[in-house]
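Take a look at chain A:
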Amino acid sequence: MRASLFITCYNDTLFPETGRAVVRLLERLGVELEFHPRQTCCGQMHANTGFRGEAFSQAKRFVRLYRDTETVVIPSSSCVAMIRDQYPGLFEELGNDALRKEFAALLPRVHELSEFLIDRLGIENVGAWFPHRVTYHASCHGVRALHLGDRPYRLLAKVRGLDLAPLPNVDRCCGFGGTFSVKNAEVSSAMLAAKLQDVVSTGAEYCTALDNSCLMHLGGAMHRQYAGMKTIHLAQILASTEDSPAEELE
Partner candidate 1 sequence: MSAPALFRQPPSPQRVMGRISTATQSVANGIAHVADAYAALPRTYIRRGQLSTEARIKLMIERLREYDADVVESTPQLLPASIASQLALSGKRTFAAPVGLPVAWLADGFDWKIDNGLTATEIEQTEGVVTAAFCGVADSGTIVLHHSATEGRRVLTLLPDWHLCILRASQVVETLPEYFSRCQQPPALVTWISGPSATADIEMTRIKGVHGPRFLHVILVREQL
Partner candidate 2 sequence: MTQTVPSRAATNRVVLDPRLAPPFPQAALPMLRNPQLRKNVAHAIDVIQTKRGKLVAEKTDWQELREAASAIRTHALENLDTYLEEFEARCTAAGGQVHWAADAAEARQIILDLLRQENAIEVIKIKTMTSAEIQLNPFLQAAGVSVFETDLAEIILQLGEEEPSHIVVPALHINRTQVREIFARRMGLKNLSDDPKVLTNAARTYLRQKFLTVPTAISGANFLIAETGSVVVVESEGNGRMCLTLPRTLITLAGIEKVLPRFQDIEVMLQLLARSATGERMNPYTSLWTGVTPGDGPQRFHVVLLDNGRSSILARPKHRQTLKCIRCAACMNACPVYRQTGGHAYGSVYPGPIGAILTPQLMHMEHAQSLPYASSLCGACYEVCPVKINIPEVLLELRAQVVNQERKQAVRFLDPMYLGLRIANLLFAKAWRFHAAQWLGRIGLRLFTRKDGWIHSLPSTGAKWTQTRDLRGLPSQTFYDWWAAHVKETK
């Protein structure tokens, strides 16, 4: 099985350890991974802030880069949502029929990480070991755009040693929202405070999710407030084994 990793612009810059974990995990599962060196961004930040034209050019670039790729794996549900939900409209508007067709052919081959593991590889038990109390935050894009359902939970359930603490109001937005976190920083922080209260109440050591965007926001507050908790991307939990436990490689 071959797959091409679209790391996402912010993971590449801020969370390379998540990318490293994806590589370790998928290679362990026998996937032959590729990485397109010219990749940059899917255009979500621009599209969501209203910079449509700019988002167009990034979308076009993405499709051109991956049009011949068998499978694309992306460890970020918001980026997959951008591609699945917004690219169709963008390409309609662009009016370029050839490009629209290329995109339509590519779309079914693009997967978020948990989708790739469960739907494409058919695996729930990835052989992971992570002996910690963990709570899972369901990112909005994962829940409402990608309809991931119980996929993350099925993966977490098979991680040896992991004690999953249910998160109250699990579906409630953490308040990141991309540029919202800055354009409406105070409201974002109020939402964050409410979310953090729920997260801390679980008594977990780690908060995990499928999106480092949410985790950057939550983790930033945890660190500021000496909350005694940390964040970790789900890929890093799944990549963790007795031989190479997650913390050592952070």
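Here is how the candidates were picked: all candidates are chains of the complex that A comes from, given by their letters.
Following the convention adopted for this analysis, a contact is a pair of C-beta atoms (placed from the backbone, for glycine too) under 8 Å apart; a residue touches a chain by one contact, two chains touch by 3 or more; residues count from 1.
Everything numeric in this text was worked out from a predicted model, so none of it was measured.
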Q.
Can you pick out the candidate among 1 or 2 that touches chain A in this complex?
A. 2
Q) Considering the complex alone, what residue numbers of chain A touch candidate 2? A) 7, 9, 11-17, 19-20, 23, 35, 37-41, 43, 45-52, 54, 57-58, 61, 86, 140-141, 144-145, 171-173, 175-192, 194, 216-217, 219-221, 223-224
